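Have a look at the structure below before the remarks.
With one protein chain removed, the remaining protein chains of the complex are shown where they sit.
Moving on, here comes chain A:
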C-alpha cells in the first residue's frame, strides 16, 4: 500500500480539542490505572475495588464495566452470597 500523508495534522490546524474532552481523558486514565493496580493483587468485587481505590461505587461500576467491555478485565467467579462477581485482570 502506498504511504499516505497523515491527515490528522491537517485537521489539527482547523480544530481545537475541548478542555472537557481532555479532562475526561485524564479521569479515565487515572481511574483505569487505580483499578488495574488494585486488581493486580487478585480477583475482587466492585465494592472491594471501590473501597481500595476510594472511588465512589457507581464510578467504580462504570469504569470496571468499561474495562470489561474493552477486554482489560474478565469475570472470575460469583461470591458465596450470589450477589457480586469477582473480576480479575485478563491474562495477556
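Operating definition for what follows: contacts are C-beta pairs under 8 Å (C-beta built on N, C-alpha and C of every residue); 3 or more make two chains touch, one makes a residue touch a chain; residues count from 1.
Everything below uses one rule, namely that contacts and distances are computed from a predicted model.
*Asks:* Can you pick, from "FAD-dependent oxidoreductase", "Chemotaxis protein CheA", "Heterodisulfide reductase subunit A" or "Phycobilisome protein", the UniProt protein name of the chain not displayed?
*Replies:* "Heterodisulfide reductase subunit A"
*Asks:* Return the single residue from A:35, A:64 or A:89 that touches the missing chain.
*Replies:* A:64
*Asks:* Over the whole complex, note the residues of chain A touching the chain we left out.
*Replies:* 1, 4, 6-12, 15, 17-18, 21-22, 24-25, 28-29, 45-47, 50, 57-58, 60-62, 64-66, 68-70, 75, 78, 82-85
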